[in-house]
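Heads up, one of the protein chains got dropped from this complex, but the rest are sitting where they should.
What follows is chain A.
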């Protein structure tokens, strides 16, 4: 429940009100026997506002983009593991240098 979600719900409500108004307008046109050429002006205004709100919600609500570069600031591991007290490097294995030169 954040701001984007609330704005999206508001936009959908405005759009449903616009749809209801259009249904009523079409009923009126059916009574007076005229042709439907386009929705009235206030409905068009509601549609534009609803579209803008829903666009805002669709661009903010689904989440943020995460960087895919492995060397960017967000993807670096900055904390050591908790059991680093039990890691021992002063053992016999250090006499044999590793064959792979790994780069970190």
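Assume a residue touches a chain if its C-beta (ideal position, glycine included) is under 8 Å from a C-beta of that chain, and two chains touch if they have at least 3 such contacts; residues count from 1.
The criterion applied here is as follows: contacts and distances are computed from a predicted model.
**Q** Between "Cns1/TTC4 wheel domain-containing protein", "Cyclin-Q", "ER membrane protein complex subunit 6" or "MIP18 family-like domain-containing protein", choose the name on the UniProt record of the chain that's been left out.
**A** "ER membrane protein complex subunit 6"
**Q** Write the list of chain A residues that the hidden chain touches.
**A** 8, 11-12, 15, 18-19, 22-23, 26, 36, 38-39, 43-44, 47, 50-51, 54-55, 57-59, 61-70, 72, 75, 101, 103
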